[in-house]
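Left out: one protein chain. Kept in place: all the others.
Naming follows writing order (A and B), and every chain is counted from residue 1.
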Amino acid sequence: MANHIDDETIEYVGILAKLELSGEEKEQAKKDMESMLDYVDKLNELDTSGVEPMSHVFPVRNVFREDVVTNGDGSKDTLANAPEAQDNSFVVPRTII
Amino acid sequence: MSILDYTALELGRKIKDGEITAVEATKAALQQIKAVEDQVHGFVSYDEESALKRAEEVQKGIEEGIYAGPLAGVPMAVKDNICTKGYTTTCSSKILENFVPTYSAQAVENLIKEGVIFLGKTNMDEFAMGSTTETSAFGETKNPWDLEKVPGGSSGGSAAAVASNECFMALGSDTGGSIRQPASYCGVTGMKPTYGTVSRYGLIAYGSSLDQIGPIAKNVSDCAALLEVIASHDPKDSTSIERDDYDFTSALVDDVKGMKIGIPKDYFGEGLDPEVKDAVLAAAKVLEEKGAVVEEFDLGLVDYAIPAYYVIAAAEASSNLSRFDGVKYGYRAKDYEGLHNMYKKTRSEGFGAEVKRRIMLGSFVLSSGYYDAYYLKALRTKALIKKEFDKAFETYDMILGPVAPTTAPKLGDSLSDPIKMYLGDIYTISVNLAGLPGISLPCGRDKDGMPIGLQLIGDCFQEKKIIQAAYTFEQTRDYEAPEIAKGGAEA
């Protein structure tokens, strides 16, 4: 049951993941993903019906903070690594079309 | 004997007793780094000046009694995916090449309070994705036992740095075996604690539900002592667990009488190198002779751990790594047209091939129409795997097996076939899925002289049991260091 990943799917995943692949990379990515999915399909041998999906290993619950302000002006640290900043803000290419 | 040959605890003791100063120890480590780093390349960066400055401050603090812990004054290294305030933290990725965190990981904060000395940041597979440290954007780390071979990964830099005496101990992180496997390849000891034992705050996430920070050191005692310092309940990490006690060093007892050790038959089948198999079984024999009850048993589902892991880890990674977008920190592409093109160029230029591969896979398995078939299926499989372990621990105090199917492969051999590389994680990965503690320690060498690792896996929160058994085994053999580790300053 070999998986087939077509151009459209790779293109679509590229949009989701915000990755731009060259023609060659795309071919490689298709192959890689196909072989990974073929491998992952091994899971279908297992009957998991009635099994609750397990996100957390331990039954830890209700971890809260109290509603108390603990942080002061963080702007200097926040912007310390900004590739481009102006007026205490991050600069990005125009967002409104 | 050189200062460098001391274990971390031995050095800590000597510093406390005034026989050696923290500054001398730091200078010795720095000298060794300078001597061998060209060959080993265990570090992404190290800072002589700040290490020496800190050593002086700590030495003063030790003399004034501010730092009284057993590891005060000991120079160490930190894996480069663990945030260090004011010091670059790159995840060995171009996308974070210039990232200087304004905060430290909680584990690092705990170490600062203990009074350790930070030498630098160790190399790793990019974003901890890999088993060889070859996916680093800053060049591969080499195995100190054979510079033609990989040190393992992803914490390959930490393991290699400890093995080559560039530092006395190091922090690693383990998502699918990333502490235990390089420790095994480099002939040192590494431990992955129970999930939630060490705060993940400040650990740059790969697979959040699997990641744990842990110690890498020359022996079990150092690992226990280092774990004791870094483990804490952290209110900043919702998955951090408040444990009943943190005195892991109290388990450093040479006694396994009556301990029940299970050996999963499934771990000794096809694919396991015969030399590794013999060494691991010989180690089991040693423990049996020391009074443990050793039995074979069927663990089950072993073959399903890797596919489940890659779905879960890739899915979480695809989301965790979406924050690297050229807006807030790190690399931003130079030429782009508009916002989305900026994102795409930044990420395509900033991430390496393996990271992109996993982000693509993760995005795909979560995408509309595939979530149930892949992601939920993997989470259900995880539940079943956990159940298998629960069942095993009803009978056994711990599980014994190999760390990896082979000793360290040659540089360049693994990357050509990703699935083959992933298969190398078969004995370590399920431990992360089930949140268990595991320790890797040397148990022999193959015909080429490469170290072989022994893995002990405990039930959740049962670190002390595996520490005790590992310590007991360790008493039967001497620490072996590679040739390159010898040198440095005389004690």
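We take it that contacts are C-beta pairs under 8 Å (C-beta built on N, C-alpha and C of every residue); 3 or more make two chains touch, one makes a residue touch a chain.
Heads up, the rule we're going with is that contacts and distances are computed from a predicted model.
Can you work out the missing subunit's protein name as recorded in UniProt? Choose among "Branched-chain amino acid ABC transporter permease", "Thiolase family protein", "Aspartyl/glutamyl-tRNA(Asn/Gln) amidotransferase subunit B" or "Phosphate-specific transport system accessory protein PhoU".
From the listed options "Branched-chain amino acid ABC transporter permease", "Thiolase family protein", "Aspartyl/glutamyl-tRNA(Asn/Gln) amidotransferase subunit B" or "Phosphate-specific transport system accessory protein PhoU", the omitted chain resolves to "Aspartyl/glutamyl-tRNA(Asn/Gln) amidotransferase subunit B".
Where the complex has a chain not shown, which of B:K60, B:K236 or B:R477 is the residue touching it?
Residue touching the chain left out of view: B:K236.
Quick one: say which of B:S2, B:S45, B:T88 or B:S322 touches the chain that got left out.
Final answer for the missing-chain contact: B:S322.
Based on the whole complex, identify which of A:D6, A:E24, A:D47 or A:D87 touches the chain you can't see.
A:D87
Take the complete complex as the reference. Which residues in subunit A touch the chain that isn't displayed?
Interface with the chain not displayed, on the subunit A side: 12, 15-16, 18, 55-56, 60-71, 73-75, 77-79, 86-97.
Touching residues of subunit B against the unshown chain: what are they?
Within subunit B, the residues that touch the unshown chain are 82-83, 89, 91, 96, 99, 101-103, 105, 200-205, 207-209, 235-239, 315-316, 318-319, 322-325, 327-329, 339-340, 343, 363, 366-368, 371, 375.
The working rule: only the chains that are shown with their structure count from here on.
Go ahead and note the Å separation of the Cα centroids belonging to subunit A and subunit B.
23
Can you name the residues of subunit A that touch subunit B in the complex?
Within the complex, subunit A touches subunit B at residues 9-10, 12-14, 16-21, 25, 29, 32-33, 35-36, 39-46, 48, 51-58, 60, 63, 65, 77-78, 80-84, 90, 92-95.
Note which residues of subunit B are touching subunit A in the complex, please.
98-100, 102-103, 195-196, 209, 235, 238-239, 241, 301, 303-304, 306-308, 310-311, 318, 322, 325-332, 336, 338-345, 347-348, 351, 356-357, 359-365, 367, 374, 376-384, 386, 418-419, 422, 434-435, 460
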